[in-house]
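Heads up, one of the protein chains got dropped from this complex, but the rest are sitting where they should.
When the chains are written out, they are named A, B and C in that same order, and each has its own residue count from 1.
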Amino acid sequence: MIEELRKKAEELLKNGTVKVVFGYGEGSVPERTRPVFITKPEDVNKLTWNKYCVYNLTTYLKRQETRKLGKPALILKGCDARTIIVLLKECQIKREDVYIIGVTCDGVGDPLAEKCKACDVHTPLIYDDLVGEKRENKEVPFEERYAELDEYEKLEEKDKWEFWQKQFEKCIKCYACSNICPLCFCDRCIVEKNQPQWIDPSAHPRGNLSWNVTRAYHLAGRCINCEECQRVCPVDIPLNLLNKKLAKEAEKSFDYRPGYNIDDELAMSTYKEDDDEDFFK
Amino acid sequence: MSKAEAKPENQFEPKIIAFLCNWCTYAGADLAGTGRKEYQANVRIIKLPCTGGIDPLFLIKAFERGADGILVSGCHPGDCHYNSGNYHARRRWNVFRPLLEFCGINPDRIQFSWISAAEGGKWVETINGIVDAVRELGPFESYQKLNTIGPETSGGAADASSETG
Amino acid sequence: MEKTLNKNNFDSFITGLKKQGYKTIAPKKDNKLVTLDEIQDANEISLDHVITNNSIKEYFLPKTEKILSYTIEKNKVEMKEPEGFAVKSVIFGSRPCDAFSLPVMDKVFNWDCVDKFWVERREAVTIVTISCDKFDSYCFCTSVGLAPDAKQGSDVLLTKISNDEYLVETVTEKGENLVKELESVFSDPPSGTPDRQVATVEKKFDIGKIKPWLDDNFEHDVWDEFSHKCIGCGACTFVCPTCHCFDIVDECSMTKGDRVKNWDGCQFKMFTMHTSGHNPRNTQGMRWRQRIMHKFKYYVEKFDSTLCVGCGRCSRVCPADMNISEMLEIIETEAGK
Partner (left out) sequence: MDNIYRPYLMTISDMIDEAPGVRTFRLNFSDEEEGNKFQYQTGQFGLYSVFGAGESTFCIASSPTREGYIECTFREAGRVTKALRELNIGDTLGFRGPYGNVFPIEKWEGKNLVFIAGGIALPPLRSVIWNCLDLRDKYKDVTIIYGAKTIDDLVYKNELKEWDARDDVNLVTTVDPGGETPEWTGKVGFVPTVVEEAAPDCKDTIAIVCGPPIMIKFTLPVLEKLGFKHDKVYTTLENRMKCGLGKCGRCNIGCTYVCKEGPVFTAEEISKMPDEF
């Protein structure tokens, strides 16, 4: 599979289809890979593929520095490719501006990443080329997909508050969560705006709660569950629980899952007249 | 109102912030006023053009600044002055409310309602309802505790509970 | 002064500290992390880690701290000094690299004018370090002139000499006083030469070659090339024990407020941006260069000290696996060309 990826990358660079290939390279330690940006055909041997390829490389589509490299080909797993569908739908990229080398995937991480446990996109839903043997994308039942939330949803109100306060307290406001997120593409984040200062930039309990809740909420109906925010958090806040909770609510209320169908309306920019309103008085 | 008269001493008076749409609920509240209908005086109204323009951050900010409960209210579905603002708002609250609940905030502290310009009575009922409910829950101390920065316990920055009124 | 401390006496050591009125901070396991955190009891202490996830910095330069409080009434402002920020404490079980970061940063916080928030905390805290008996591939203390049992910055240094015994060496007067205060928990120094169990951290690069290269290569392709994968977050700077850049903001209500000092980082786009929108460090390459230059050139020129202790935390947490020692190895190679 590595050879196939390299060959594909070489071909695309050689024939000028793309200027750069965003892929995975060997990392600092064997248990890590790192993003690599291959611009020369002779460098394709730097590409690798293994179970440590957890990154979602679409995040580099938003960065000025990597955009400057020219039209990219991205090596994307099924989950990552869902980001492309959201980005296309949100008019952040044009289809013709990215070339997608989809890879079929049986799960990454060691131990297996949480996101892989209920994967239903072993084969990407969108790609220009597919590397690896095509897998069947079996649907996973709703309950199973959100099973991780159960133990937290069951908590008493007070325990929920305490649990999250303990988590948010750790936050150091490094913004790795939002910077790594391929869907946090605002040029100026709400927390960087100070007129008015909606979110305190200080890493104290008040500022941390408003930041973490807002970050999660801004991904409501958009997050494709790549779990990158949680992976990069240097203080180990289970951020993806918040994202997952919102995804669950969005699916439950609007029967919508982002990144599956390019024809679906975006959940938060549309409405149905008969949307749920049981909680309204 | 009889309730107000029978107020026991030292009873906790919750601070309720109400985010209202200009066209329906605000007019409804106005109607209650011109109709001389009495309701509990715990509510501070913030008037906005449309519920569709209420960012969830408004709610967070209200809690930061000492609110014990929040009401968001606008036009009934189909009556939005801007056609669909309240529909969009409803979507938002559909996900935001469970998120806050997930974080351990009692959903009764944030209530939503549709009150038209003609529903002065419903306004009175709604306000009395949320004030009673939040009074029952007590002051939102757990949130207000977040306002303390550093080792000094007296007078954190937004120890603002004394001035939202 | 030399003594020994048996692991079994940790309990009475921590209790003793408490009795003497010290707040105790020690490595504590919390799910996937081991963090320097306040402990009440010796059995909370974790000892089998390479290095704590958080650095010692936050006990001297907290992630957020009040530097002024004030009340506003009409046009009358009254200011109040923050109090109680310097708490008599002992940091037990920090690593030598962390401890060394303190004298390195003393220089900038005492330079020209004295930052009392740093200095008073420094005075209030006693550092009891444990030498490293293990390391991982991110560690590079020996490459920046330190050692897994370096004493600089510690008040007391503990080094493992058997499975449950530590050699206790006092480094400063403060350390000596602490050991005297709790004399009963310590035993006599070992007779003969103790078997110091200290990790052997291999040198990764020659620090002597770094600065001369930096002097000549402000403009170089490597800055952009290496930082393409950088996502521009502040994780590296925030976990770094020597990164000390900060921001000052006001947080207030209508009638009172605080002026707050927060961690800030050179990798953020907004860090140097002027109000006009002009940004002197406009690309991630420039910001990455600033980080390396500040640590290995500017600080050296200004304060005669490298602003890096080789703890490797930045490389461990980097979301994109930017490895600082790898960068320095590249520089070393470039310098040899």
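Here, a contact is a pair of C-beta atoms (placed from the backbone, for glycine too) under 8 Å apart; a residue touches a chain by one contact, two chains touch by 3 or more.
All of these numbers come straight from a predicted model, not from anything done at the bench.
Considering the whole complex, the hidden chain is in touch with A, C.
In the complete complex, the residue from C:47, C:87 or C:119 that touches the missing chain is C:119.
From the set C:47, C:67 or C:330, the residue in touch with the chain omitted from the display is C:67, counting the whole complex. Of the residues in chain A, those that touch the hidden partner chain are 194-195, 197. Hidden from this view is one chain, which touches chain C at 67-68, 70, 72, 75-77, 79, 81, 108-109, 111-116, 119-120, 218-219, 244-250, 252, 257, 259, 261, 264, 266, 271-276, 278, 280-281, 286, 293-294, 297-298, 301-302.
As a working rule, only the chains that are shown with their structure count from here on.
A count of C-beta contacts for the chain pairs A-C and B-C puts A-C on top. For the pair chain B and chain C, the distance between C-alpha centroids works out to 45 Å. Residue positions of chain C touching 2 or more other chains, listed in rising order: 64, 251, 260.
Residue positions 149, 158 of chain B are each in touch with at least two other chains.
Only residues 27-29, 32-37, 55, 59-60, 63-66, 69, 172-176, 178-180, 192, 197, 200-204, 207, 228, 231-232, 234-236 of chain A touch chain C when the two sit together in their complex. Contact residues of chain B toward chain C in the complex are 65, 149-152, 155-160, 163. Put simply, chain B touches chain A in their complex at residues 56-57, 60-61, 64, 77-78, 84, 87-88, 90-107, 111-114, 126, 129, 142, 145-149, 158.
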